[in-house]
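One structure below.
Shown here: the complex without one of its protein chains, the others still in place.
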Amino acid sequence: MAGWWLRPLLRLGAAATLPLVVPALVAAVVWALPGDPAEIICPRSTCTGGAELAARWRLDAGPWAFYQAWLGDALGGEFGRSWRVLQGVPVAELLTEAVPNTLVLVGAAGLLVTLAGLGGLTGALGARAEALARAVGVAPAVLLGLLAAASIELRYGADAFGPDAASWRLVAGVAVLVLADGAFGGALAGARAATAAERAARYVGVAVLRGEAPLDNMLPNLAPALVGQLRARLVQLLSGAVVVEVVLRLDGVGDLLWTGTLLQDFGVVIAAATVFAVFSAVLLAAQAVAELIIGGVVRRVPEGLAS
Amino acid sequence: MSLVASLRGLTVVAGGRTLVRGVDLEVVAGRVTALAGPSGAGKSVTARACLGVVEVEPGVTEGSLRFPPLGDQDWLAPPRAAGELRARFAPLRGSYLAYAPQSAASALNPGRTIGRQLELAVGRRAPAPDRAQVVALVRDGLAEVGLPEEAARALPGELSGGQCQRAALAVAVAAAPRVLFADEPETGLDPVLRRQVVELLVEVGRRHACGIVLITHHADTVARVADDVVRLVPIDPEAS
Amino acid sequence: MSRRAAAALALLVLILAGGLALTAPGSLPAAELSRAYLPPWEAPPFGTDQRGRPLWATLAQGASVLLGPSLLAGVLVALAATLGGLARCLALPWLDAGIALVGELVGSLPRMVVVLVAALLLPGGARSLTPLALVWAALCAPGAIDEAAAVAERLGGARFVEALRAHGFGWARIFLLHLAVRNLRPVVVRQGAEVTLQVAFLEIALSYLAQADDQPSLTHSDRVRSWADLLTMGYPSLVLDVPTGHALALGVGAMALLVVGTHAAVRAARAR
Partner (left out) sequence: MTAPFRPIRAWLVGVAAVASLLLTGAQLSFYEESLPGTLNPLYAQSMVDFRAQELVFDRIFYHDPVDNQIVSRVVERSELAEGGKAYRVTLKDGLRWHDGKAVGAADLCFTVEAMLDPKTPSRIAQGYRTVLAGCEVESERVALVMFTRVFHNPKERLGFALLPKGAFTGTAIAPDTDFSVHPIGSGPYKGGKGKRGVTFEAYANGHHAARVNQLSLQEGGDPIVQVNTLKQKSAQGIVAVAPPLRPDVSAADDLQLKSYDLRSWWFIAVNTKRPALADKRVRQALDRTLDRTELRTLTIGVKPGEQNSPCEFISGPFVQSSPFYNRAVPTRDKSDRATASRLLTEAGYKLVGGLWQHNGQPVKLNIGMLAPLDKEAPELLQQISNQLGAGGFDRVETRISVDDWNRRVVTGQATEFDLLVGKWSFGVVEEVNQLFETRTGAKGAFNIFGYSSPEADAAVAAYNAARTDTAAADAYHKLHAVLADQLPYLFLWKLDTKSAWRTEVRGNTISPYFYWTEVDGWTFGG
């Protein structure tokens, strides 16, 4: 087997390039579309800051020039101004308000989903819990979101979507995100299935005969699969966050991406999509680091012998 | 030579069928007792019962097992439920009792280096050895079974079948057990390796004054190395 | 539930949904304000909406909007999974590595984000679910191929094929009957059914979100309604005493119908 560390390093490489690839892809597609790219990105009639934006992002000089200019600005935290979602507000300002909300929402939901995985691994959550979670999980995020929004509106009336009910909406959002589309149920089922398969392996039975704990033996071999499952589940949560944020009006990056798409505000969409790419890249990098750590643990040798 | 284990009248029942009945076994330190018989005669069941690991219901229905060096407690006294036995034998497994598995390649933990597995086995000795002793014991363990020191850094997947069998033996013996159950050590090996592994087993066992229970169905092995033989005869289903 | 009963149920749901889709009126029926908000028992079969139009028209139009594209996406993914499984039996390591690499890349981004960026870049605001369904299918395909390949792997992959060749079976018989139909069927049908359900729920989510922002939907023209309209219409009944509870119940019922249909299809195709 080639160096075990090859795959994690490839993953780290993918994590590093992902945030750069997404805007490049979007730029390439915009130029491939019929019609004048500048008109798509910043139509002259309202986005009249367009002349200055066109110059700064070099819209006339083809996709590569635009991409370099846009990326240069983006790395400096400058994403241009929104001309439709909130006309006149720098996109960076919209992002600085939106990113923390999404991080809290997806972070809390991710924590619960991780607990589901651990419950499956340690057997704390059994078949009944899995069946219940999967049953609830059949409902899509939009339906559970709708029910959650109704419950909040019953409690808070018109200012259900105002500032003072914000914390309640966040809690409801996390609950919906975790339960909907079988996130919790899937994580639990995935972990239980992987653990059951590993427990059936011979070396576990022999380890018991040697007086060792089965879980302790399985973990190093099980960890990479579980980490991979968890990352896929967190990416699914990011996907569900868009629906939850719009239905429960949580001002996150998902809501920004949705409103930007609906109002065809190009600057906001390319920025929000890149932020999502950064989130995904962080998850990829975390998985790579986890795999490196696991590889290290698997290859551990008693100190004295390490010479 | 001291008696390290004595089993009387072991009977194990799985559902309606009796797997073994009336098995007696004396294990003496330093001697090889062969547990012979055709496959399906209950050799493995007997060994596992002695290790307190019975996965069938109702499991052990009769029999007594004593380890004289530990006093005259009957370790198979009722209650004999699987969970009960498993918990009762837990402190002995990997320290007083050891188990060398057959076809070791799939029995060693693929996610741990041989050195690490030896280190864990050594760590179960009583009293627990300190850092320096552990390293020495691991180094000796490897040398004893004829494995180079670099093997400590290898994963089971990176060793050959024979090397794995030796490593498994080293791990089993590392905990300085008083009774070692060697389960069909020759399986999956070519004739030349088979002879070497069995001789190595006997030699290491004697050096550690360990009572070896060699489970095998090869008559020539029994003849060559066994000091005593316990032959198991498969139970005729109609008879039970 | 036996496999035969499950197959019958799945077929029934398909015929029901297909029938609804085919009988869907081309545009909104005429409004009769005097017959607004009638419950099902007063205006069979499903009552009327706030404009006095029968809800069955909305149900039928919703089915016509989401049935085609979601089935298409499901079939495509099932096909891709089958090919992926068969490819694993050809022992072409570079192909397996290639599929794994594509799967990694595609699987790294949240699907909804990719779909929305695609929606933005669709020329002229193409108001149709099909392109988005194809994007979704492309995003799900690698995962499905992976799982089918794992099944083929457990079978023994190339060795399994050689064994059958030794028995004198033809290539077609091996790949089509033994591999595809007998062994890959359960996982492939499950993957296809899951994607079909996901695309249907994607349409309902996108339409509902568009209505939340009072904008035309990305997935269908304003001439027709989608099941999301049933949810939007029914939502006030949860919060206020507005008599649209029957619309919400119908919307949730329709979604439940989809769930039952897809799960029945999966059970029907499960291994013996």
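In this document, chain identifiers A, B and C correspond to the written order of the chains, with residue numbering beginning at 1 in each.
FYI, a contact is a pair of C-beta atoms (placed from the backbone, for glycine too) under 8 Å apart; a residue touches a chain by one contact, two chains touch by 3 or more.
Here the structure is a predicted model, which means the values were calculated and not measured.
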Task: Partner chains on view for the chain not depicted - done: A, C
Task: Candidates A:L86, A:V99, A:L132 or A:V171 - the one touching the absent chain - done: A:L86
Task: Candidates C:L22, C:A163 or C:L240 - the one touching the absent chain - done: C:L240
Open item on the list: Contact with the hidden chain only, please: which subunit A residues?
Closed with: 43, 45-49, 52, 81-90, 94, 157-159, 161, 249, 251, 259, 263
TODO: For subunit C, enumerate the residues touching the unshown chain of the complex.
DONE: 27-28, 30-31, 33, 50-51, 212, 214-216, 221-223, 232, 235-236, 239-240, 242
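Everything that follows uses one rule, which is that only the chains that are shown with their structure count from here on.
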TODO: Please categorise the chain-chain contact pattern as a line, ring, star, complete graph or other.
DONE: line
Task: Central chain (by mean CA position) - done: A
Task: Whole-Å gap separating subunit A and subunit B, where each centre is the average of the chain's CA atoms - done: 50
Task: Centre-of-Cα separation between subunit C and subunit A, whole angstrom - done: 23
- [ ] At least two other chains touched by the same residue of subunit B: list those residues.
- [x] none
Task: Where subunit A touches two or more other chains, by residue - done: none
Task: Interface residues, subunit A side, partner subunit C - complex - done: 11, 14, 18, 22, 26, 29-30, 33-35, 138, 140-143, 146-147, 149-150, 153-154, 181, 232, 235-236, 238-243, 246-247, 254, 257-264, 266, 269, 273, 276-277, 279-281, 283-284
- [ ] Show which residues of subunit A lie in contact with subunit B when the two form their complex.
- [x] 1, 201-203, 206-212, 217, 219-221, 298-305
- [ ] Please give the residue numbers of subunit B that touch subunit A in the complex, ascending.
- [x] 48, 51, 53, 90, 92-95, 98-99, 101, 106-113, 115-116, 118-121, 124, 131-132, 134-136, 138-139, 149, 152-153, 155, 157, 171-172, 175
